[in-house]
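The complex appears here minus one protein chain, its other protein chains still in place.
Let's turn to subunit A:
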Amino acid sequence: MRPFSFTKIDNAANALAAKKEKSQFIAGGTNLVDLMKKNIAQPEQVLDVTTALSSEIEDFTKGIRIGAMARNSALTTNAIVLEKYPLVSKAVLAGASPQIRNMASTAGNLLQRTRCPYFYDVTTACNKRKPNSGCSALEGENRMSAVIGYSEQCVAVHPSDLCVALAALDAKVNIENSKNKKSVISFGDFHRLPGNEPNRDNNLPENALITSVEIPSNGFQKHSAYLKIRDRDSYAFALVSVAAALELQGTRIVAARLASGGVAHKPWRWYDAEAFLKGKEATAANFSEAANIAVQDLKPLAHNGFKKEMLQGAIATALQQCLTV
């Protein structure tokens, strides 16, 4: 780890004022400290924002506002989340371990880096870690890599479970910049596809930080599911994951949401499958057809062809689970 100065900051404006080119904000530290140990992140200044940002989870008329510092574990016990946005809690519980969930922040979860093994191995080429050095995963060990939305430059996937639920629920990311200006980025626009700049994971401007995440109120309280398929039962990153949510009138689907993790550089929404389900009956046949529609555009790499069938099954199963949980 490279030496760095450490400063505790007491509010967002001061955090942004103190930020220099080689500064990093630290919240939970569960990803950043690891990256610093491996010399992938080499900040010269670490700014502790744990008391600078809100950890409140507030219910307001149009939705819920989750403070940037709300711990992942808080999202699994908060009464409002459990009652009105259970999909969020289900997704968080599918990720990491209790210890890490106690540490990790909401904003940090959005900003965590990929777990592509080549990104972590500094002896290999990786365009995300070192632009223009090449992508080792493209022709290498790419069993865990993307199946859609990737580029020749990068086939890494976004590792978060929480973000898959937030994508499904059309969340908004509230940010503040160094001129005290507040703005909003819709969740679908927050994370990026790799394109020619895989070193950029998201569209958060350089001199800005996340202050909170909002989820608009919705009709998915009763019917949602998060299905995560991984190499072991718990505490592993997704091979594929599915966040599914249905709003039903009797047995008819009024609105449907489907998003996946483990498939792309950003949490991936299956808009065509959602559009197919809208207005249909909530039957196994329709769920199966929605799954077929979702996977038709996948372009698996040499070692992850299995993800197509796995995802197809996972989508149909997650939709079915919406009816029972």
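In this section, contacts are C-beta pairs under 8 Å (C-beta built on N, C-alpha and C of every residue); 3 or more make two chains touch, one makes a residue touch a chain; residues count from 1.
In this text, contacts and distances are computed from a predicted model.
For the chain of the complex excluded from view, the name given in UniProt is "2Fe-2S ferredoxin" [choices: "Assimilatory nitrate reductase electron transfer subunit", "SsuA/THI5-like domain-containing protein", "2Fe-2S ferredoxin" or "Molybdenum transport system permease"]. The missing chain, though absent from the display, is touched by one residue of A:D10, A:E44 or A:D231; that residue is A:E44. Remark: the omitted chain is touched by one listed residue; of A:G29, A:G134 or A:G188 this is A:G29. Think of the hidden chain as still there; on subunit A it touches residues 1-6, 8, 26, 29-30, 33-34, 36-37, 44, 46, 48, 50, 73, 96-100, 102-103, 233-235.
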